[in-house]
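Shown here: the complex without one of its protein chains, the others still in place.
Coming up: chain A.
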Amino acid sequence: MKKTFKGGIHPPDNKDLSKDCPITGLVKLPGQISVLMSQHIGAICKPVVKKRQEVEKGELIGDSEAFVSAKVHSPVSGTIKDINLRSHPVLGRVQAVVIEPSEAEPACPPEQNSFADFSEDDYTPEQINEKIAEAGIVGMGGAGFPTGVKVGPNPKMPKETMIVNACECEPYITCDYRVMLEWTDQFLAGIKLLRKASGCRKCYIGIENNKPEAIKLLRERTENEENIELSVLETKYPQGGERQLVNSVLGKVIPTGKIPPMVGVMVCNVSTAAAVAEAVIDSAPLTHRAVTVTGKGVQKPANLYVPTGTPTEHLIEQCGGLKEEAVKVVLGGPMTGFSVGELQTPTTKTTGCVLCLTKEEVGEAKYLFRQTPCIRCGRCLSVCPEKLNPTKIAHAVKADRLDLAEKHNISACMECGSCSYICPANIEVTGYIKTGKIRIARANKDMPA
């Protein structure tokens, strides 16, 4: 029996566009790199550099004293041109350190030799933890929770099992898949380090069955590993949702609105594991990541090794530019990513994909925002991976009844977008729920609307 969870959807995965493109470095660096001071969930960093200052590659440029936060480093050597507001894919406009690179040669993916003959016994959990925090590593799957905080000891919720989220369940994205195929040593080293640092006994790699090459390779490589086990899951969205993944792999149910540590599980992403290996073994901070540039709206889809803070436009140009049919550019996947109107928007540590969609891919009705009345078909309920009643929550938000929305567990919604995807009336169910959450947060903080 295939391991899976209840609910979910099967959108066409469109991974063929980029899945055979190896990760390559940029041909040339952009003229300016804007490193946003908010790369993660948690406190926004403060710049620790000044205008016109010279910075080295890997130098600290942003830091915060808050517990839930992660340091920000310069991805290139160069001069600080400006410290100013720049557009952020999620938060609107956020302070950014703008660097003009001085080096001519853009960076290449890390040398793999150093990861092959490594032993996790050389490091103590404390050492690993410190290096992760120093390197400013955040969850690279999308949410961006600081890894240092996640891995660190928490006496209230001891971690027993670790699950590596290798599902990459969103359509189009292939960067994690390429990382597993090309940076296998680094990836596996990162897993071992994370396992040691968190004190987990067993580690599972949860991977969807639409990646047979990666499954075969990892199976060969983990055959002799006692504590690492491959868990092949059904291809379904959102198989990579933390709560769904834990349910699929371990059969454990996490209480409504709670997170995996509640049941002693730590979930981390493929790219995060790779970044941990680099941080611990090479002492390199997290400044680059693999990014998939894809969609039928871009000329030549590719997987690129990208410095954090590169403008979206530069990545699209590197891939031959947008096609005329392109109508939407999304940072992140098609289900949870953020559409950008300004192509200057820089990538962050959590940007795994630059998606250029055509009108045909978006769909006529969705393109025109054409909404018809809800016919109570219940499709949103049957696909909701959290088994909520999305229509009811959306109706409550629409009617400005935030109390009702809370009663219907609006906070338990993970915003996976399955309900909007399936809705025949093309209602932006997820959009309403997101709005509702923001309004509830504002009401609780007495913030002006």
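The rule is short, and it goes like this: contacts are C-beta pairs under 8 Å (C-beta built on N, C-alpha and C of every residue); 3 or more make two chains touch, one makes a residue touch a chain; residues count from 1.
By definition in this document, contacts and distances are computed from a predicted model.
Undergrad: One chain is missing here; what is its name in UniProt, given the choices "Molybdopterin biosynthesis sulfur carrier protein", "Ion-translocating oxidoreductase complex subunit D", "Spore maturation protein" or "Gluconate 2-dehydrogenase subunit 3"?
TA: Hidden chain, UniProt protein name: "Ion-translocating oxidoreductase complex subunit D".
Undergrad: Please identify which residue in A:22, A:212, A:320 or A:378 touches the non-displayed chain.
TA: Result: among the candidates, A:378 touches the missing chain.
Undergrad: Spell out the interface residues on chain A facing the chain that's missing from view.
TA: 6, 9, 11, 171, 243, 247, 253-258, 313, 321-322, 326-330, 332, 334-343, 355, 357, 361-363, 365-367, 369, 372-378, 381-382, 384-389, 391-392, 407-409, 412, 415, 417, 420-426, 428, 430-431, 434
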